[in-house]
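Excluded from the complex is one protein chain; the other protein chains are retained at their positions.
Presenting subunit A:
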């Protein structure tokens, strides 16, 4: 989490969109006067598109 003046930027990763949204909610609760930028990413859970051959 980074605070710059009126701005709070959060980054990182979570497993679901809902967990990402919860973080925005909590921040709005504890810092209602700040501008919140939620840069947290939802981790991709798709099948891999490549594999690595180790020789």
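Here, contacts are C-beta pairs under 8 Å (C-beta built on N, C-alpha and C of every residue); 3 or more make two chains touch, one makes a residue touch a chain; residues count from 1.
By definition in this document, contacts and distances are computed from a predicted model.
Its UniProt record calls the unshown chain "Phosphoesterase", which is the correct pick from "Ion-translocating oxidoreductase complex subunit C", "Phosphoesterase", "Acyl-CoA dehydrogenase family protein" or "Electron transfer flavoprotein subunit beta". Contact with the chain not shown here comes from a single listed residue; of A:1, A:30 or A:43, that residue is A:43. Mapped onto subunit A, contacts with the missing chain fall at residues 12-13, 15-16, 18-19, 41, 43-55.
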